[in-house]
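Every protein chain but one is kept in place in this view of the complex.
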Amino acid sequence: MKNKLKLLILYLIPFFASADWLDLNMPVGVTDISKEVFELHMLIFWVVVGIGVVVFGFLFWSMWKYRRSNNKTPAKFYDNHKLEIIWTIVPTVILILMAIPASMTLKKIYDHEAEEGGIDIQVVGWQWKWQYKYLDEYVDEAGNKQLSFFSNLTTPQDQYEFNRVEKGENYLLEVDEPVVVPINTPIRFLITSSDVLHSWYMSDFAVKQDAIPGFINVAKTKINVPGVYRGNCTELCGERHAYMPIVVEAVTREEYDAWLQEKRNIAAELAYLTEKEWTVDELLATGEEIYTLRCAACHQADGAGIAGFYPALAGSDIVINDKARQIEILMEGVRGSQMQSFAEQINEVEMAAVITFTKLSWGNGTEADSELVIPKDIVDYKNREDT
Amino acid sequence: MSAVVENNDHHDDHHGPRKGIWRWMTTTNHKDIGTLYLWFSFLAFLVGGAFAMGIRAELFEPGLQLMDPIRYNQLVTMHGLIMIFGGVMPAFVGLANWLIPMQIGAPDMALPRMNNLSFWLLPTAFAILMSTAFMEGGMPGFGWTFYAPLSTNYPNVAFFVFAVHIMGISSIMGSINVIVTIMNMRAPGMTLMQMPLFTWSWLITAYLLIAVMPVLAGAVTMLLMDAYFGTSFFDAAGGGDPVLFQHIFWFFGHPEVYIMILPAFGITSHIISTFSRKPLFGHASMIYAMSSIAILSFVVWAHHMFTVGMPLAAELFFMWATMLIAIPTGVKVFNWCATIFKGSITYETPMLFAIAFVVLFTIGGFSGLMLAITPADFQYHDTYFVVAHFHYVLVPGSVFSIMAAVYFWLPKWTGNMYDEKLGKLHFWLSFIGVNVTFFPQHFVGLAGMPRRYADYALQFAEWNAISSVGAFLFGLSQLLFLYIVLKTIFVGKKATPRVWDGAEGLEWTVDSPAPYHTFETPPKING
Partner (left out) sequence: MAKGPFKNKILLGLLSAVTVMFFFSFLLVPLYNVFCEVTGLNGKIYGPSDFFKKQDEIKEREINIKFLSTVSGAAPIEFYPSVQNLLVITDTVSATTYIAENKTNKKITVSIVPSVSPGLAADNVKKIQCFCLDGDIVLEPYEKQEWPLRFFIDSDLRKNVNDVYLSYTLFEKDREEVMVMKHEH
């Protein structure tokens, strides 16, 4: 018996070994508002704890004191107007005292005062990823191409779906492209949705705003501490609701500027990449990466799809025989289905690579008998309008 | 069920029940229909509970082990729908059927044939809802709140809509019956203010149902039209507004929340007063408190939508209105405490459940107050903190009160005493199970775990595992409940008419088991 108990305790120690499980409370966060919200939360918490101690204390004491074995004859009273008035007024006063700081904090959150040097980022919720558009930043010299990218979950399916490999530290809280923002700068997130409702939730900023198709919601923040902050979607948006995390990287102004420059460099490099000769192996490697990140969630890693929801790519006639239609589907999406247009979501190289990957995987075809797709094909497709 | 047939046989003034299945299909007797409702709700409770076990099993550890997220969402949705529309509400209607005529000295419900119909619509509705499980696309997976536009594009949404329509009609008919019965069939001399609190709580509940079930019907109708007839009530592309859906839904939804708790207030009041052997403190103020809660429930709906981007004035209004609800709720809790004070208290199973109700419901009320504070709600909203909150008011709230009611009135219904030892064991298992399940959810919620997630980050793993263990403990102990009830029916010791020595009210003046027909000549009430 004792040994068993020992074993149980030994088993429980590593179970509780990580310190994370002790995070029982709301994070204080890294903005002035989040700190204020935290204090408000703690204030109300202690008020209700106080009320609880008094009420339950009285209840338990009465339960013990007036048990049948201790008190044979019950009292007969059934009202007391003075008491009833008191216990209506006292809670009212407590509530008013709680409402005052709450209303003031709320007003502060809603303050529309413009601040100098702010950054505007449009956030668009998608099934199931986030898109970020930096309203005043461009990646080309001419100022035609806005800085805009999609942020996808990078946790591999091997970790969450098949549980084949150990889960990483930031399991389900990691993305390919985090939103990078400078600290000590007012930031406005202009939140909307492209399909169903989503909600942009970043606990460390005390920000939670619903993303509603057709409407724009604003969430403001000003981050005080550099760091990587992780959040989630908090409005049920369908199957992969749990798989569209938010990652915000707060950096210094210099680092932010460097990041913007890097984005411009990458955009400039793309023109070269589409021109270059691609080997099949290179395409396959890139294609697999893109497929795993963007396609596998629906069409599955083995290309089998999910019957009734997502069509199979393995053995698909379009993938095997109809190169033009496959490009068209990727470029235009399929109306009335979950299949989106990927024209803006991935670049020409990535699209060519992922098509090539599907054509050569799951027994769909071999290098010899398949008509491959190279980046140039996609560029041509995009410029074909005058045919 | 058949045991009830035998037990009721000895009373045969002019006609007894029919034999076999036809008795239950065609019955217009309020006791039979009450029994049907209670068994139906228990079945729904087990099915919904099984779905909850599925959810908790999947959440036992991070990663997808048992099901894909589509299936998970379906379980979450069906768990909510079954527990609300199949578990809690029918249980209260069943109690109303059994108790209201007996508490007001009426021979039956006012509209007995409609009573039969309103019950049998319920299994029909659930058959339609569950049939989607066998269709391509499967059961609804958009959450019990079916927010547009996720729901408008979901497979099999028409079946969901028709099921909700039928449930709504059933509820409305039940409520009409309750109101007409209470208004017309009280024993001569019984004024409204003298009416027992359970009956009072149901009168208020019935009015709430009449007011809001049609709104739910309207909401699902608009949804159906959007999904199949090309209208755009909730579709931004056609000039509609998805937020409008939430306003309409919660205009129904918030009163609905009180529909599921008001009868519990009535039950608890009876039980606490009985086992304290003391009249209920503040009978009138209880009635006023329930009425004000009911009225307030119509002006607080948008506190479910603090994050949709309402203007400051609206947020402030809904915050303040919501906080106001704490006042009448507080009055009720204080009244219960004052009833216990200076009583002569014994702790039989119904009393244990009732006390646990007061304590745990109040904890749910506390987290409710925290959720009312809009700036803090930006953090709590749609996290497990909310899940913990509404399960605290619904499980150790409504469900515990239903269990308390069953233990309390079971001897009256069956004529037999339940096994006190087993009853207490059931209570303690449930009490521990509920708290182990739902208390840790406060923690993961505050730490930021969103609700309706099939999978979660590693930091939440430990508390979720504990929560799952608690859920299985709670779920499995309900099989003990089933055993206790069956044992009472078949081999319980004979109960006295009064059953509890502190019991007051007309239902305790008739035999145990209550004869098939009671109060055919109305009892006299002394004002």
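To keep things simple, chains are lettered A and B as they appear, and every chain counts its residues starting from 1.
Here is the rule we go by: contacts are C-beta pairs under 8 Å (C-beta built on N, C-alpha and C of every residue); 3 or more make two chains touch, one makes a residue touch a chain.
What you see is a predicted model, and the numbers here were worked out from it, not measured in a lab.
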Which residue of B:Leu150, B:Val212 or B:Ile466 touches the chain not shown here: B:Val212
Residue touching the undisplayed chain, where the options are A:Ile216, A:Ile266 or A:Ala285: A:Ile216
Touch with the omitted chain, as defined above, among A:Val28, A:Leu83 or A:Leu190: A:Leu190
Option touching the unshown chain, where B:Leu66, B:Ala158 or B:Leu244 are the choices: B:Leu244
Hidden partner chain, residues of chain B it touches: 106, 110-111, 172, 175-176, 179-180, 183-185, 210-219, 222, 233, 236-239, 241, 243-244, 247-248, 251-252, 309-311, 313-314, 522
Positions on chain A contacted by the hidden chain, ascending: 111-114, 120, 122, 124, 126, 135-136, 146, 188, 190, 192, 194-195, 212-218, 331-333, 335, 340-345, 382, 385
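Operating definition for what follows: only the chains that are shown with their structure count from here on.
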Rounded Å distance between chain A and chain B, as computed from the means of their C-alpha atoms: 34
In the complex, chain A residues that touch chain B: 15-16, 18, 20-21, 23-27, 36-37, 40-41, 44-45, 48, 51-52, 55-56, 58-59, 62-63, 66-68, 71-80, 83-84, 87-88, 91-92, 95, 98-99, 102-103, 105-107, 109-110, 159-161, 163, 167, 169-173, 195-197, 199, 201, 203, 206-210, 212-215, 217-218, 230-243, 306, 308-309
Touching residues (chain side chain B, partner chain A) in the complex: 62-65, 68-70, 73, 136-138, 141-143, 147, 149-150, 153, 155, 236-237, 241-243, 276-285, 307-309, 312, 315-316, 319-320, 323-324, 326-327, 330-331, 333-334, 337-338, 340-347, 355, 358-359, 362-363, 366, 369-370, 373-376, 378-379, 381-383, 443, 446-448, 450-459, 461-463, 465
